[in-house]
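On to subunit A.
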Amino acid sequence: MATIRRRQLIKAGLGLAGLAASSRFSFSLAQQEPIRIGVVLSYSGPYARLGQEITRGMELYLEKVGYQAGGRRIQLLKEDEEADPAVAVRKVRKLVEQDRVNLLSGIILSSSAYGIRDYVHERQIPLVIANAAANGITRERRSPYIFRTSISAWQQHYPMGPWVARNVGKKVFLLALDYAFGKEATAAFKEGFLQAGGEPVAELYTPLGSTDYSAVISRIAAARPEAVHAVLSGSDAVIFLRQFIQFGLNRSIQLAVSGEVTDENVLEAIGDAALGAKSADHWVYTLNNSANREFIQAYRQKFNAVPNHFAVRGYDAMQFIVDAINTVQGDLSNRQRLLGAIESAKIISPRGFVQMDPETNNVTQHVYAREVARIDGVLTNRLLADLGTIRDPGK
Partner candidate 1 sequence: MLRVEQVSKAFGGLLALAGVSLEVTPGERRAVIGPNGAGKSTLFKVMAGELRPSQGRVFLQGREVSGMPQERVARLGLGRTFQRSNAFPELLVWENVALAQKAAQGQGATLGQRLTPEPGVQRVLEQVGLAERAHVVASQLSHGEKRQLEIAMALVQNPSVLLLDEPLAGLSGAERERIGELILGLDPQMTVLLVEHDLEYALRFAQRVTVLHYGQVIAEGEPEAIRQNPQVQEIYVGAGWAVETGAATTQGPEVLRSEGLCAGYGAMQVLSEVQLEVAQGEVVALLGRNGMGKTTLLSALMGLLPLQEGEVFFLGQGIGRLPPHRRAALGLALVPQGRRMFDGLNVEEELQMAAWGQRGRWTLERVLEVFPRLAERRRNPSKALSGGEQQMVAIARALLRNPRLVLMDEPTEGLSPLMVRQVAEIIRTLKAEGETVLLAEQNVQMALSVADRVYILEHGQVVWEGRPQEASQAVLHRYLGV
Partner candidate 2 sequence: MLLLLLTQLLNSLAFAMLLFLLALGLSLIFGVARVVNLAHGAFYLLGAYLGLALGASLGSFWLALVLVPLLVGLLGVLVERFLLRGLHGRELEQVLVTIGLGFILADLLRAFFGAAIRSVPPPAELAGPLFLGSFIYPKYPLFVLAMGVLLFLLVRLLLARTPFGVQVRAVTADPGMASTLGIQPARVSLLTFGIGTALAGLGGVVGAPMIALAPGLDAQMTLFALIVVVIGGLGRIEGAFWGAILVGLVDGFGRLFLPQLAMFLIFALMALVLALKPEGLLGRRMA
């Protein structure tokens, strides 16, 4: 896997060299150093798949722009977060102090984001977070140097509350992983859900990395809700969904879950049994815009697989960065200008129109209700409703 990444890097580099020779920028390209972007993502451990998808998205976008922006070459330096915040801290230091990167991106774990926050802030290195979703990163712990192009936990789950109350059911079982994201997402959902007259029948938090969800399933069966709102990811989502179906609960209880649960990766592992599960997410496979069509086609062509929202997050993180570098015409020496450029960036993303909120440095974007479906032979999600443009309040 590593060698593949290497090889791609080299290939991209060679391609660029050829491009440079024939382009009118050849003089300046030869003169100027490439822009180095340090990427810290989990490539090993339980979140390895997330890191891989986000990287795919990033590279897809950079290929689209020929690995250049503002007239300069772009180089990605990838480091493994190892699902350990202490390692993230170390790797960020390496990228900044040894590799002298101009910008940072990536970061899977919210705890990693918190862990590197002070260092990044003091060093004044622009950081574009492509995943970590804890609200606090762009609220009380926000920094002018830190931007987030993925989601905040609140942002994606709050609008789902009223929609579920109106369209799915008033009695909902709340289930989430027992960690910060799970709790924040559930709290946000509940906030909107209660406002719309919903009644949570129970609230349950389960440990991360559980191998068995049958106890949870039993609790849900006993509580007899109309629907379950679950905030789970990775193997937890797979095991939960499979057991939910094995126990036949899908016959009587609807799933109205976080977008993480019906992530295309998870669906691939579950199969058709998840059909009909509803979720809230910032991206839907069936969004009918040209950026999305182009993205899906490029992804499927390159990786021979179905893209998911993690790839979109990586794709957009690079889109924001490239957009800002273009705005400052490749001149990163004036940091304030660069920050200003990211703050005011507006991009056309596969998820629709997305813009940076200059107050919080968190993206303002659409959130969609979607449903698991088989489309063109592919197991994915289809659009049910656009829940509107959502901005994180920043407090």
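Here is how the candidates were picked: all candidates are chains of the complex that A comes from, given by their letters.
Assume a contact is a pair of C-beta atoms (placed from the backbone, for glycine too) under 8 Å apart; a residue touches a chain by one contact, two chains touch by 3 or more; residues count from 1.
Predicted model only: the values in this text are computed from it and were never measured.
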- Query: For subunit A, which of the options 1 or 2 is its touching partner in this complex?
  - Reply: 2
- Message: Considering only the defined contacts, which subunit A positions touch candidate 2 in the complex?
- Response: 1, 43-46, 48-49, 51-52, 178, 204-207, 209-212, 214-216, 218-219, 221-222, 234-235, 237-239, 242-243, 246-248, 265-266, 268-271
